[in-house]
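All protein chains of the complex are present and in place, except for one that has been dropped.
This part shows chain A:
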Amino acid sequence: MKIQVDERGYYGNFGGAFIPEMLYPNIEELRENYEQIVQAPDFQKQFNHLLRDFVGRPTPLYLAERLSEKYGAEIYLKREDLCHTGAHKVNNTVGQILLAQKLGKQKVIAETGAGQHGVATATVCALMGIECIVYMGEVDMARQKPNVERMRILGAEVRPATSGSKTLKDATNEAMRHWINNPTDTHYIIGSVVGPHPYPEMVARFQSVISKEIKAQLLEKKGKENPDYVIACVGGGSNAAGAFYHYYNEEDVQLVAVEAAGLGNHTGESAATTVLGKPGILHGSKTLLMQTEDGQVVEPYSISAGLDYPGIGPVHAHLFETGRAKFYSVTDEEAMKAGVLLSRTEGIIPAVESAHAFAALNQMTFNSSDVVVINLSGRGDKDLETYIKWGKY
């Protein structure tokens, strides 16, 4: 079984392009052009140049010795937290802003939850001198104030999404509505491996630099490209898709996806889509979706705004359904503890999203010879408030 997208945008049973006719020309334009644009040598040259000199790639693959000792395996951290703007999100926005330029678009819109993707989008728009509007749920704007101001300093307009639950899902709805109303001059930079085809595959490809680098770095350090495990947290799933991408079809590598269980999967306050979701359609793709029995989308909960999404990228729904990836879920409390543990054993305060990936180590057992790579997708600066509020350190 090969993990790959088909020409309709499906990974097995999941994916597709469930969009209103108003967006059909936009999506077609992207679908018809993006592969050719992205594969062109001048695009690759510009993309790689920006990843190196602007983002700061390659990011280190760091052997976490004290953490390794604690869990009895050889644990490496892929340091996406060291990317410019503080997380992996910028890998995708650099790619998409170049694509937007090639498509002749003068304006960019984006949605954001915690504000990381919004900041990464505002950053590349500033870099290229392109007008930028970021939709953000009114509730998220209030709880992620520093990121709102970062976007504004960078020159972006932050528009509150005031519909529905006023969080990430609604910001995405508003961005899509904006695109419907402005179809010709605007490019929509989706921040995760979600949305209608070709977005999930396109975003995954831009993020796949993560696993490409892991392979090269492991080869150098260990004399082999493949670890035994690759572990990443999953909200929509862009950092996981990037970390898994070049390992999708390497069967000797166990892929591990970690979802946010919030207060617990049976409390009604969780964001663990593979546990609580059923197949459904949201934001243009068929995927696993948290919903009522009548098909209304349910508002998820997690302490981490970046994992607080009722769906999951279609590729992850496929990895789950086929058993290619093993899924764990981790509560707020477990994630926060893991964040503090990493801070104290390795001197790295992780983003609360990334802390979920580390908490899964407690649910796994290893042989001492196992090589484990954890994608440390973002740094914890933005979450200081959350750590302080939690307070148990």
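Note that in this section a residue touches a chain if its C-beta (ideal position, glycine included) is under 8 Å from a C-beta of that chain, and two chains touch if they have at least 3 such contacts; residues count from 1.
Note that contacts and distances are computed from a predicted model.
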Options "Oxidoreductase", "Tryptophan synthase alpha chain", "PepSY domain-containing protein" or "ABC transporter, permease protein, HisMQ family": UniProt name of the undisplayed chain: "Tryptophan synthase alpha chain"
Residue of A:Gln291, A:Ser304, A:Thr331 or A:Ser377 in touch with the missing chain, whole complex considered: A:Gln291
So one chain is hidden, and I want to know which residue out of A:Gln101, A:Asn182 or A:Gln254 touches that hidden chain in the complete assembly. A:Asn182
At which residues does chain A meet the chain that is not included here? 8, 16-22, 24-25, 163-164, 169-170, 173, 176-177, 180-184, 278-284, 289, 291, 293-297
